[in-house]
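All protein chains of the complex are present and in place, except for one that has been dropped.
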Amino acid sequence: MNTVEHKIQNTSPPPPHPLPQGEGDSFDIPSPSRGEGEGGGGSLNLFLRPLFIALWLALLFLPFRGLKAAVILFIILFAAVSLLKAFKNYAGKIKGGLNGDSDHYFINILRIAVEIYGRCPYLEKLPESKARSTVFILLMSVIVLTLPFYGHDYLIDIAVLSGIYIILAQGLNIVVGFTGLLNLGFAAFYAIGAYSYALLNTKLGLGFWASLPLSLMLVTLSGFILAIPALRLRGDYLAIVTLGFGEIVRLVLNNWDSFTKGPNGIGGIGPPHIFGMRISGIGQFYYFVLIFALLAVFVIRRVAASRIGRAWIAIREDEIASSSIGINTTAYKLYSFAFGAFWAGLAGVLFAAKMQFVSPESFTFMESVLVLCMVILGGLGSIPGVILGSIILVMLPEMLREVQLYRMLALGSGLVLLMIFRPQGLMGGKGVSFRG
Amino acid sequence: MFIQQLINGLTLGGVYALIALGYTMVYGILELINFAHGEIYMLGAYLGIIFLAFFTTVGLTAYSLPLAMILTFVLSVIFCSAYGFTIEKIAYKPLRNAPRLSPLISAIGVSIFLQNYVMLTQGATDKIFPNLFEKAGIEFIGARVTYTQIFIIAASAVLMLSLNLFITKTRMGKAMRAVAQDKVMASLVGINIDTVISATFIIGSALAAVAGLMVAIYYGLVNYSIGYIAGIKAFTAAVLGGIGSIPGAMFGGVLLGLVESFSAAYISSEYKDAYAFIILIIILFIKPSGLFGKSQEEKV
Partner (left out) sequence: MYLLEVRDLTKHFGGIRAIDEVWFRAKEGSIMSIIGPNGAGKTTLFNCLTGITRPTKGVISFFDREITRLGRDSIVKLGVARTFQNIRLFREMTVIENVMVSQHCRTRSGLLSAIIRSSSFRDEEKAIREKALEYLELVGLEAYPDTIASSLPYGSQKRLEIAKALATEPRLILLDEPTAGMNPQETGAMMGLIKKLQGLGKTIILIEHDMKVVMGISENIVVLDHGMKIAEGTPSEIKCNPMVIEAYLGKEH
């Protein structure tokens, strides 16, 4: 272990003692109340604070990468933080009080950047002009409908996967986005759908169309079953119980060898047929999934804009106020869970039919997190947003294949940055989000 | 058999309890499920291996094993505390007034980042903790208790007792309890909320680091993914005891360890990881606010 040799010489005098009192203030984010910025100590701060931040972070990474990497990291960080700082000071002079409601260092920098680049102009201006949105929709329809004619097989494959994830994420959007119930084990319903079809098909020889209603019934029922104990719980307890449910389902699939073939998974699942025609080519499957995805969006839009959808949103906004206008909150949370599970089940059936193989590996906690990220990235409660979020998060890892090793790092830090800078997601926003 | 499982369960439970304390303290103060906390535990285990390997190469281990071990513990704890402190500043502090979902998602992001960072730098395969302590132990009413187990149980107990003393007797501990009860009031009486939150993260991370290191010694193996599963179980333990309650977390951790070890021995070890969640769901079904949690009337 040659990296180890370097690192300790530097750390045996331990790193800056991480006591809050001392470090808290110097590492801390400058707040206007402390008179930082344009004040007298400006030029000193301009140098010392970035130096300190860079040194601190580089030290933290030291044990894992060795001295050389830490030094490089330090130099990069120092340069980056100094530049940002200088930029902020400069921008602060021209923009004056852009501080807004937060005094956070990094936030302000990005806010200014966003200001300069004009606040996601495409996303926010589109709905305003009817003509433009019609053109946009027409263009998108043409692109989507003709994809198999010009697209590479690989691209179509990714598009099919996007379609499946759109259905899955819209299902979760009902639960988290509309009703405000955090579900961290959503992959469980996806798994139940996929395994139902896999087992009905391989064990009983049932075809796609016979298995589909049975699988969906089973998944919806499991949604109810989970909801009954879960809905008495407050927010975070609910989150953890759903997470536990997801883990239990995965562990059962993994360990019940005689029934699910355990970690080896189930192969040889038959593809669907339409009017005796076998849907097996990727192009055919694309249209097959597309129809289901459109159906999901269509149905969920309509339900969201009905009395039921309004009740869900009301529960999310204020549960006590909802029950005080006569909404049976328990019943509606139950519907929400079951309705969301229904779509997850559909996505699962399609996934099993596409892959012709299922194994517990596809339904881990990371899968639940990924779907949650799609919903959050798109914007909680925004149906077009969630479509966009699903497509981006399916496409992005594929595009980043060359730097595959780093894509999970990017996903992790991306989540943090998203929460800090645009917590409402790409298309979510006050008021806009609920008119699907 | 029974006594053996009891000892095994207590060992495991001590570790869960130490991690659970970090969850419960942060939750008590910020109402945040600090998803990245399990990763701190994992980092603690890795740092132990890294530092010990370094001390071995410089010859300190051969010169004095206890000294090397103490230094390893101290350095791991310092680094993990620094990680906890920094994570809070970067990923949670800017979100303090955001909707409740935001910091939780941010925490999940940190967790993914750390897991993959360790996987990239240290490899995806298991790392071996040098087998420095022979599997020696004592016979105890028909059960074999290794010295490592005794050490883990004792260290957990001592740390938990000191934490209790810290929370009830010191100025900072009292400030923490005040902030947990009412942030606005606490800041009005002159408590620096930021300092208290930082201290919470530092203490929680230090306990997790100790837990991680002890587990590395106990099992002899670490992997970048151990933080996730241990984290979830420890969180389960915290919820079992009623999240936000420090004695609850201790009790929940020990209970969970015992449940796991007994059910693995007497029922089936294949579902070892599932028992925690089954117990959790049953207990929350009966008592929705956890065993020690106070049931709150909704405020109107």
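Think of it as A and B in the order they're written, each chain with its own count starting at 1.
Everything below uses one rule, namely that a residue touches a chain if its C-beta (ideal position, glycine included) is under 8 Å from a C-beta of that chain, and two chains touch if they have at least 3 such contacts.
All values derive from a computational prediction rather than experimental measurement.
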| item | value |
| --- | --- |
| Residue touching the undisplayed chain, where the options are A:71, A:155, A:303 or A:334 | A:303 |
| From A:144, A:313 or A:334, residue that would touch the chain that is not displayed | A:313 |
| Hidden partner interface residues of chain A, rising order | 299, 302-303, 305-311, 313-314, 317-318, 320-329, 335, 339, 430-431, 433-434 |
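To be clear about the criterion, only the chains that are shown with their structure count from here on.
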| item | value |
| --- | --- |
| Separation of chain A from chain B, taking each centre as the mean of its C-alpha atoms, in whole Å | 27 |
| Of chain A, residues touching chain B in the complex | 1, 4-5, 7-8, 11, 14-15, 17-21, 23-24, 27-29, 56-57, 59-60, 63-65, 101-102, 104, 106-107, 176, 182, 229, 232-237, 239-241, 243-245, 247-248, 251-252, 255, 320, 365-366, 369, 372-373, 376, 380, 405-406, 408-409, 411-416, 418-420, 423 |
| Interfacial residue positions of chain B with respect to chain A in the complex | 27, 31, 33, 46-47, 50-51, 53-55, 57-58, 74-75, 78-79, 81-83, 85-86, 89-91, 93-95, 97-106, 108-118, 120-122, 194-195, 198-199, 202, 228, 232, 235-236, 239, 243, 270-271, 273-274, 276-278, 280-281, 284-285, 288-290, 298, 300 |
